[in-house]
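Selected chains only, in their assembly positions.
Chain lettering (A and B) follows the sequence in which the chains are written, and residue indices restart at 1 in each chain.
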């Protein structure tokens, strides 16, 4: 049985990463995953939030938003609602936390990396596409800093997996699949194959340990392909990722 | 090597659930897990949110808050900040989603269950204690409704697991353990031993698949003990949980 868009259960959608997409930011990427498109930018600010001042450490923080017509029906702007919604907050906290897992904040020095992920078009998987794209934008911006020790300690990418009632475990769900899946899980992993985040939810459903293991197998394979693509678009700068770690081996 | 409070790696803190703690709500519980204390109440409202009207289905939603001095240093009230923070939103979305996984919304009928979890005293694990307590308050409130078919399809409880640098995988982390753990994972599971939510985070750290399996083993055992306690405090009403499911076997 094949998926709605003809993919196999363990197949990613076509992925593209257009780097230096905008002229102003220190790092920028337009990441396309199927019909999902996200502009990821990285901004370097030469100061840190109050709770970190004077500790010689940096910070990485992220914001996430959708254009009103990124979605099939228009969603109201959070600015005109006067507040940032719960889903947005959850996603931007996730992106920031995930990126910090592969940045050595001491090597970064007292500066803040602002990551902005703006969804131009949504078709499922916007938060995982944001993480995969944000890693590229961030790494390029850090490359511009020309620091003595490169603060990015490993590659980082994310994808979704889920359980379709008929097909079973599937990789990289589009919007229709996501809406009908019984279980939805987001995985963030490193180049070394370790977990950074694992968020599985069975909204109005549950899943067994055996199903969990199937989902993890699919996710690991998908993320390892995404990291290969990141290495290609990053080119030379990819060589610097994790170099400090390797040099200490 | 023992834990800071003398527990074994796989040992829960002392748990207590005082039901009918307040006079006004349809269901209420004061749940105590070690030094963590949460008042959970359930309110029945005879209408549903706009997106569900006229569909013959009910809804379960949750709110979570902390008293200013639930914590060691005073935390500012969200009401005087004029907005609900990201952490609060994330937690209350989690509680609502988790409970809905074990409620048959059609059997509930067109009514909303408002779950309020107010942390009186915090010492780690407030979100998982909230879920475990909220299940009890909700089930008691539903019991009051005297519906023909009982809408609660299974038991539900939650706990945390994590990795301590020296001890390894541990169950039910208190605040000090939570602050120093390399990996922190919250598990929500059913009486049948299935997962409802699985949220693992390695803030500034990562974890391997083998470590994940260790964490899941500890968590499963802990949750099964919590569900035993729920059965005891619920008494007769516990017999009705999942009865429709069983009757269909």
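In this text, contacts are C-beta pairs under 8 Å (C-beta built on N, C-alpha and C of every residue); 3 or more make two chains touch, one makes a residue touch a chain.
Being a predicted model, the structure only gives us computed values, none of them experimental.
Assembly remark, whole complex in this entry with 2 chains visible in place, copy number of the identical chain is 6.
In the analysis below, only the chains that are shown with their structure count from here on.
Between subunit A and subunit B the centroid-to-centroid distance comes to 28 Å (mean Cα coordinates, whole Å).
By the touch criterion stated above, subunit B contacts subunit A in their complex at residues 83-87, 89-90, 92-93, 97, 100-101, 105, 154, 185, 190, 192-209, 212, 216.
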